[in-house]
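The complex appears here minus one protein chain, its other protein chains still in place.
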Amino acid sequence: MEATDALFSTPAMMDVWSGAARVRGMLAFEAALARAEARAGVIPTAAAEAIAAACGRDDFDVTAIFHEAAESGTPVIPLVRQLTARVAGEGRDYVHWGATSQDALDTALALAMGQAFDLLARDLMDVGESCARLADRHRRTVMVGRTLLQPAVPITFGLKAARWLALVTRQMRRLREVGERVAVVQLGGAAGTLAALGVAGQAVTAGLAEELGLGVPDLPWHAERDRVAEAAAVLGVLAGGMAKIATDLVLLAQGEVGEATDGTPGKGASSAMPQKRNPVDATLALAAARLAIGVVPVVLGAMAQEHERAAGAWQAEWEAVPAVFRHTAGAVAHVRASLRNLDVDAARMRANLDATNGAIMAETLALALSARIGSPEARAIVRELASSARARGTNLHEAARNDERVRAALSADAVDRAFDPTMYLGSNDWYIDRALADYRALHEDEAPSAEEMPNA
Amino acid sequence: MEATDALFSTPAMMDVWSGAARVRGMLAFEAALARAEARAGVIPTAAAEAIAAACGRDDFDVTAIFHEAAESGTPVIPLVRQLTARVAGEGRDYVHWGATSQDALDTALALAMGQAFDLLARDLMDVGESCARLADRHRRTVMVGRTLLQPAVPITFGLKAARWLALVTRQMRRLREVGERVAVVQLGGAAGTLAALGVAGQAVTAGLAEELGLGVPDLPWHAERDRVAEAAAVLGVLAGGMAKIATDLVLLAQGEVGEATDGTPGKGASSAMPQKRNPVDATLALAAARLAIGVVPVVLGAMAQEHERAAGAWQAEWEAVPAVFRHTAGAVAHVRASLRNLDVDAARMRANLDATNGAIMAETLALALSARIGSPEARAIVRELASSARARGTNLHEAARNDERVRAALSADAVDRAFDPTMYLGSNDWYIDRALADYRALHEDEAPSAEEMPNA
Amino acid sequence: MEATDALFSTPAMMDVWSGAARVRGMLAFEAALARAEARAGVIPTAAAEAIAAACGRDDFDVTAIFHEAAESGTPVIPLVRQLTARVAGEGRDYVHWGATSQDALDTALALAMGQAFDLLARDLMDVGESCARLADRHRRTVMVGRTLLQPAVPITFGLKAARWLALVTRQMRRLREVGERVAVVQLGGAAGTLAALGVAGQAVTAGLAEELGLGVPDLPWHAERDRVAEAAAVLGVLAGGMAKIATDLVLLAQGEVGEATDGTPGKGASSAMPQKRNPVDATLALAAARLAIGVVPVVLGAMAQEHERAAGAWQAEWEAVPAVFRHTAGAVAHVRASLRNLDVDAARMRANLDATNGAIMAETLALALSARIGSPEARAIVRELASSARARGTNLHEAARNDERVRAALSADAVDRAFDPTMYLGSNDWYIDRALADYRALHEDEAPSAEEMPNA
Partner (left out) sequence: MEATDALFSTPAMMDVWSGAARVRGMLAFEAALARAEARAGVIPTAAAEAIAAACGRDDFDVTAIFHEAAESGTPVIPLVRQLTARVAGEGRDYVHWGATSQDALDTALALAMGQAFDLLARDLMDVGESCARLADRHRRTVMVGRTLLQPAVPITFGLKAARWLALVTRQMRRLREVGERVAVVQLGGAAGTLAALGVAGQAVTAGLAEELGLGVPDLPWHAERDRVAEAAAVLGVLAGGMAKIATDLVLLAQGEVGEATDGTPGKGASSAMPQKRNPVDATLALAAARLAIGVVPVVLGAMAQEHERAAGAWQAEWEAVPAVFRHTAGAVAHVRASLRNLDVDAARMRANLDATNGAIMAETLALALSARIGSPEARAIVRELASSARARGTNLHEAARNDERVRAALSADAVDRAFDPTMYLGSNDWYIDRALADYRALHEDEAPSAEEMPNA
């Protein structure tokens, strides 16, 4: 319950995991359970109706439920107590029939995760939209390609955005897959046999799932938490993906680079330094991603659960799973905000390319020369020209134009072409087109994607 | 390079990530690249043949390659130097043509991950085999079901094994999925445009993939590491799953429980205490799982990579990715060893059930009574009987038989039935059958699995 | 902001990190800064008085401050805006004079950490009190010593409690040390030079520290976060220590062990299973410890901060540092609650010892025999007797008494002594006395402790 929570999440995601929402989820379980049991002939229909009616009331004391949880070790005991007090007639005897506390908590978790994945998918599609727009618009905007933060060879800003886009598209697919896998009910009773339901276990499980729009799992999963762990893990990858984009954004906004900044009016002003324009959203995205990833090993480590219900490991999930969703949502939302109004400065990109004094085209020159005089000699010449140009602060293009050996091998035109970054983009367009096509296929839910295309 | 490495991995998995194997992987890349470039008309066929021939030599100085890597920051530069020195004729000019160091390292990584996933799948299938055997054989072996390490209601050991089995089956599916997704080449050149290949980028990429039996990715993934991160994350979930099984095994072997122990002769003897029988494999599995999970956030955190190639985050993967594979393999292998010769003591299981003095059947008694006198009153009676029996150290069954209120509601037979654990197993058989069926479907590669069966 | 937060923390610790408290901390900084600047002649005294008066008002809109923080990337900008609006006259021009946002946030952090360490120390002393009581009372209560959860040799429950106590004592010392190190102001201005204060930097820093009862750090620490990281790390160790105690408590409460349970009335009852008595506090302590430890690498990883203020890493601390304090406090508080009313069942401890059928005394017998017939032969005999006793389910004491070889070497009395656990406790008393003495020395703040006594 940090004061700063809102900085690293979204209001909608915080709502999904609020106490009130979690109580609603457990009540939805209790109502659906009663109905399914009535349909299976386990409890009287009137009892089920009375229970379902009580579950619909909005006067549960949420604070008391979580407060009293410290006594019994689970919020379900006080919740069932409050629910029972609200049920009329004999229904009272059938509240929570045959179920265990964990059944209510875990099924509510499955429902909450469903909503949470939907929220994430929505924001993530928006991120994709921005990336697609940037990839398309800037497919010919040349800029410095940077490896280990050193200038390497030219790329386009469209390609950078296309790589972000492909990352987003892949994460969208992962979210869908895991979202389906976790959308299953939990119903096992005291120790996972559903013994209290006698022969009706299968029917009640199916009915419960149908009532709630969830799937039937292979087996109860009280102490086998791979579904939950996978959800956390996929979110960790997503958060890491957002951190990649945000890292690029912070670096592009750097004073000495200045190639792209968040253009949202009023964002990132500094009190003390009027000239500053802080990349606020990218910064908060990076922080949120760190927080999200930090929770993943907690959930993974908590898989080592004892026997039929864990003492400690499971309970840690109650806090950890909402946290990983909240912070991942924060990372996605801040990247989304950051990209929405991104001011791309194509002129500055070109200027930064030119500021390398031709050095960034050294590879091109070497390649052009190699074709004529062989690779080793070509590289030796270029290395010599580049280091002397760097030492003297002169331009490599000029130096190449004036070098006897280069002139012997290449025409003036060929030298100029070697120094034209727009001529040295290789598969740039192919990549951008693939990223766009694959992203668009998402919308159509097309099964076969370019992502994992078989070779050839 | 810990002395204890072998305790937490397997020889085969350690081989996959050895320096020699990694060099072989990079040479496989260089050979395949040359061939693909020759096929695409980028380099002369004779050059490709010379390069491929040199790649097949076994006289590379592996130690020197990794030693010199500290100078250039990558093992590929010394490797290419050694390779070039071994190439005859003009082929020398075309070694590593158009590629960047990371292309070699990452494609070799994809190859190694493929082998590593195969190894894991093999050992994991063995774990599944043991679980399936135990689930089937012990489907009627009753034992105490334990929640928060307290006796809850009876279960069967078959069901416990079936839950392990279902966990294993789900992980097998995850391994296959991610295994396919990471099996793609990396080819992007200096900054991910394949500019040095001109218009031949697409053809060379497809050729390279075909040569190596890998897929073509949507885009180069130099700085977008979600594939690698997903692999690590899935391994973390698998390691966590192994830790769940190993936790149960250590607890079942406990002196005071003694329900199942590793029966491998000679394992776990203690020097000082001849009476001891330590659960060595389960213990080492737990340690290996902790180590594996610890690496996952390193890989996730390393996704925040700068621009076209990261300074630090990517390099951390070189050590972290092998580590997560090695330790996960250790966890799987130790669980496998532990289950293979598991001595299950069904009599002790029954004795431990009986030692609860009937208390574990309290729920059954309460249910039987509820059907007659309503849930609240039934629970009150049972609670009273149970607490008085516990206080006096007497048997709840006895107490129930002699209680007037119980006798008024239930026949002597009905009371006896309430205290028969074999009569209170609910969906036990259904679950075991599902787990077995789902596991067997794995072998047939049947797409539709019971795992995520739609409801109804 | 999880619904379950209260389960894994304490109300007092949650208050320390509430939005209101954090705003109060920042206002304390602003007031103290103004006073220190007035004393140093940097701003008019009247201005300082007006600022300090406004800082004392209780009508700040805390929600708005954290809400608006998302715009500027820091809560200080809206806070300073609200403060300025509340300052009368020319004081308005001197609000936050020469400081940067981080100065306010970090100094408030130092103040909050001070309070938080005090809270932790208080609860931890209570844990120590319980451990000391148990150590003293049970110094002769023999029980099974367990290694790898197997019976090893006898110990006393007093010794187990003494080991917990020594752990607590060591942590108390660590808390005090780190508590002093983090209790320093942060004042560096825009980029850590205090340039806006001209030559008055040193005087203002000293004055600020004096006003707040904090120390003067060597240098501003905007981007060097080792103090904060050390605090998190020490808390992680403390949380791990609590997890050790809680692990023992959960295991002692196990159905099959039953040697110690939480005796607090009403705690841990189960709805479905009236016979159950769940170790609720130990369980929640384990969960809280997992959550606390999970945050530590986030804070450590966030030390990689860029230049004079980080983009992302620092901001992650805003959420992570309170979290590690909150969850560690939860772990300590639950261990404290668990130990306070611990029901120790000395008879059950003895019974569990006896249930090993003498096997646990095998080492003693081997030692007694070794003195007479040499170690290898002694061990061979004991191993044979122990394994045959185990196989037949008979008592090792009986078997030893009747064995010819044993009788030849040892008198009947000597054999009986070898099987008396109270005769085989070695340094038990010495250890318990040391743990008690060292703990008591804490109260007297005695510098030289037994903890790291020089040898000899």
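Letters A, B and C name the chains as they come in the text, with residue numbers starting at 1 for each one.
The working rule: contacts are C-beta pairs under 8 Å (C-beta built on N, C-alpha and C of every residue); 3 or more make two chains touch, one makes a residue touch a chain.
Note that the structure is a prediction, hence the values are computed from the model and not measured.
S.K.: Tell me which residue among B:156, B:261 or B:283 touches the hidden chain in the full complex.
M.R.: B:283
S.K.: Which of these touches the unseen chain: C:26, C:83, C:132 or C:234?
M.R.: C:234
S.K.: With the missing chain put back, one of B:301, B:358 or B:421 would touch it. Which one?
M.R.: The one listed residue touching the chain not shown is B:301.
S.K.: Among C:29, C:117, C:325 or C:424, which one touches the chain that has been omitted from the display?
M.R.: Considering the complete complex, C:424 is the one touching the chain left out.
S.K.: Name, in rising order, the residues on chain C that touch the hidden chain in the full complex.
M.R.: Chain C touches the chain not shown through residues 73, 90, 92-94, 100, 145-149, 152-155, 159-160, 162-164, 166-167, 169-171, 174, 177, 180-181, 184, 189-198, 201-202, 205-206, 209-210, 214-227, 229-230, 233-234, 236-237, 239-241, 243-244, 246-248, 251, 286, 289-290, 293-294, 296-297, 300-311, 363-364, 367, 370, 374-376, 424-428, 430-431, 434-435, 438, 449-456.
S.K.: Touching residues of chain A against the unshown chain: what are they?
M.R.: 144, 146-153, 250-251, 253-257, 270, 272-279, 283, 297, 301, 352, 355-356, 359-360, 362-363, 366, 379, 382-383, 386-387, 390, 396
S.K.: Need a quick check: the contact residues on chain B for the chain that isn't drawn.
M.R.: Counting over the whole complex, chain B touches the hidden chain at residues 1-8, 14, 17-19, 22, 62, 66-67, 69-73, 75-77, 80, 96, 100-101, 189-190, 196, 246, 250, 266-273, 278-280, 282-291, 293-295, 297-298, 301-302, 311-316, 318-320, 322-323, 326.
Methods note: only the chains that are shown with their structure count from here on.
S.K.: Taking the mean of the C-alpha atoms as each chain's centre, how many Å separate chain A from chain B?
M.R.: Distance between chain centres, rounded to whole Å: 23 Å.
S.K.: What are the residue numbers in chain A that touch two or more other chains?
M.R.: Within chain A, the residues that touch at least two other chains are 73, 100, 189-190, 196, 246, 286, 289-290, 293-294, 297, 301-302, 311.
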